[in-house]
Each structure stands twice: as C-alpha cells, then as structure tokens.
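Note that this complex is displayed minus one protein chain, with the remaining chains in position.
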C-alpha cells in the first residue's frame, strides 16, 4: 500500500500541540521549543476556516507558547522575581497537565473504539418471545404519559443552536490589532514615556492584552514608537516617536484585519473576531 | 457415501461450519429464515440445508435444550421449548420490563409529530439511519405506512396507528401535547441535516495517522 499523504486535520489546540511535540521527538533528537512554537504558529496560519471557539483556544495556547519561548530566549534569569518564576512554571505545568489529560483520553477513546468494533461482530438476539407469549408482554407504551413523548420530540427536533450566537464567547475577545493600534496612538502622549502595564491594566481579558502587545510591536516595527525595558521581565516603557506619526503603513496594518491579504501575519487575531 | 477419507474430513468441516452459520443467522433474525436464503449464505443446496436444520433440531431436542429449532411460515426460527412455557409466560408477564429503547422512542416521537414522514426525513433529523428502529415500531404496530411521497423516489411515508393513540390514551393526534413555537419546519430540518453532516465531518477518521502515540 502506498504511503498516503494526507493533510492532517487537528480538532483542537491540544491535538495539534501533542502532534507537534511528539512528532518532534521522532524527527529530531532534541525537542526544541522554538521549533514547536514556530510549527504551531505556521499551522495556525495554514488553518483557514477556524471555528470561533476553537480559534480562541488555539490563540491562547499560541500565546502561552510564545510566552514560554520568549522567556527562554532571555539571557539570564538572575533577576527574576520569585513570583514570576513560579507563574512561569505554573503556566507550563498547567499546559503540560492538560496535554497529558488530553492524551490519556485520546488513547482511552481508541480502546473504546476497538471494543465497539469487536462488539459489532456479534448481533444480539432481538426477536423476543414467539407468539402466544408475545401478546402477553405488557406494551411498552402502556402507562407512558404523552408528555414523555413530547419531551422526546423536543429532544429530537431541537435545532442545533447556532454556534456563532454565543455572546459570552464573542464579547471578551472583541479585539483587533488594527483597532488596538488606533487606540494606542490615541493613548500615547507625544514624547512622554508610558508604561505598558498601565496600557493593559484596563484590558478586559488576557487576549485583549495580547492584542495590545501585538499592536505595540506593530507600531515599533513601523517606527512609530520606541520601546525600552530596563530590567529583565520588567515593565516596557513606550515612547511615541514624532516622525512616525504620519507614516503609519496602512497596508501593513490591513494585514491584521484582512483575510484576503496575500501575506498573512503570523498570528491572526482577527480570526477570532469574525 | 464416499470412500475418500480426506473428502469426508473436508465435508465434515463444511457441515460443522454450515451448522454454525445457520445457528448464528437464525438466532439474529427476527423472522423465520427461509432455507433458500440460508442456502445462499452457506453455499450449499437447499436440500442439504434442510437436512442440516433437521439435524440441529434433533440435536437440541436430544440434549434437552430449553429452545427448539422449528420450521414455521416457510422458514426456520428458534423458539422456547413448549415444556418451559410456564416459565416463559411468567417471565414475559412480570419479568421483562418492556421498554422502548431511547432511539426507538425518539423516532416514534418524530413520526407522531411530523407525520406523514419518510424514513430519509427521520434519519435526517436523528442523524442516524433509522431502518431497524422503524422496523421495530412497525412490528409493534405503533407506526404504519400511510402513503407515498409524490416527489421523485416516491418514498414511503409513515404515520402513527390507532393502536398508538389508544396506548397513549389519546383520542386523536390533535390531543398530543403541542410542540410549541420552536419546531423547525421542513426547510430547517433540511439545513439541520446539512448541519449534522458537517458537524460529523470535520473529523479525521480515527484510522488517520493522528498524533503519534508513544
């Protein structure tokens, strides 16, 4: 049988991450977080139609991974506050625990599936009692209240709720990088330092904070702001640069929001919004 | 009949296998199984099938099994040994908590509320093929054919029976508790069908090389 080349379909972020990590283990002798993060993000890019809820989860995990990667790239950990270090391990361990749980149930599912396949090979006797006895059997519908029939009908006929209507999921993640850029520009007074922590203090969610961070990076890339960090893991200080003010590259910004763009940015936050 | 010992051994093996197949098929069947059908499955002449069935019946009888293999209504079926009738009767009367399976009950509910309805339409709503469930309902006499779809295919349409109404203590279908507002019309059922298909699809079949297992 020829080796089938198939496009992997990942059902969830854990699925994907598990696959990437375990594949790395096979392909390379040394597992590299950097590679995993890159692979994860490029996989995200490849996925075109993402379900809203799935996208959120994918993105949160991407954010966690990027965070882990970023921390690993930092040269020294000497000045790390204890709290931060603990936090770092907590996040990692949490992710690890979830991955292990996911893997456990994946394997359990395979075992159940094998059992069903085995059980399917036997057919139970369903004929029931033969004639004189059959008419003796109490009728299953006897003493069944019509309301039970109604309940069954409602259960069977209930339309599948439209997954996009779920407001709770949409509300907290209404964030686009483009909007965040506009918002940031409005927030940044000229020639004055602003702390990044202050900028995200009122962020309604982790995701919103991430989006604002991406907006800062975008502004930095375009030369609109300057970023300084005085200590490892310290606060970021942003300063708006004069000349960058009118030079915002609209096309680059559009990439964040436009699905049809030929070069999608690595993390498409707007996928969450649509 | 033959002097060839090898041939004898082979045919003994075939007979044994044929008997097993007959046992399995007759056990799983809900109606008497015609010998011609068994002949096809086993690939032996009908006459030989009849012989094998007679042998089996004799074997059950001789070893005092609680069931017998009988020829009835042109086919073979298992039934309980007449001597054990008092026990079977007691069991059927009080023991067997008769119940309709969940899927059967839901299917019945769909037929009750959406009749006349075709098997395909019921399957679309339930997301699974309902043939065997529908057969049970037909056998029970809760559901019957009420017509044919005038559209292409002329699908059989089903509805509930008088007996169904009587069992539920209802005068007419109009006395069924109303479903309320959010019952989907046929067009929604159709999109629901699509929705179900989609929701079942995005999933790689489990045979696909998923994440490498350790």
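For reference, chains read A and B in written order, and residue numbers begin at 1 within each chain.
Throughout what follows, a residue touches a chain if its C-beta (ideal position, glycine included) is under 8 Å from a C-beta of that chain, and two chains touch if they have at least 3 such contacts.
Predicted model, so just to flag it, every value in this text is computed and none were measured.
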{"item": "Which of A:42, A:104, A:147 or A:229 contacts the chain that the document leaves out", "value": "A:104"}
{"item": "Interface residues of chain A (partner: the chain not displayed)", "value": "11-15, 18, 20-22, 24-26, 29-31, 33, 36, 51, 53-54, 57, 61, 68, 71-72, 77, 88-89, 92, 95-96, 98-113, 115-116, 118-130, 133, 155-156, 160-161, 163"}
{"item": "Residues belonging to chain B that touch the chain removed from view", "value": "16, 19-25, 27-29, 33, 37, 41-42, 64-67, 78-81, 83-84, 87-88, 90-92, 95-96, 99, 101-103, 106, 126-129, 131-132, 135, 195-196, 199-200, 203-206, 208, 210, 213-214"}
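Here is the rule we go by: only the chains that are shown with their structure count from here on.
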{"item": "Geometric centre distance via CA averages, chain B-chain A, whole Å", "value": "45"}
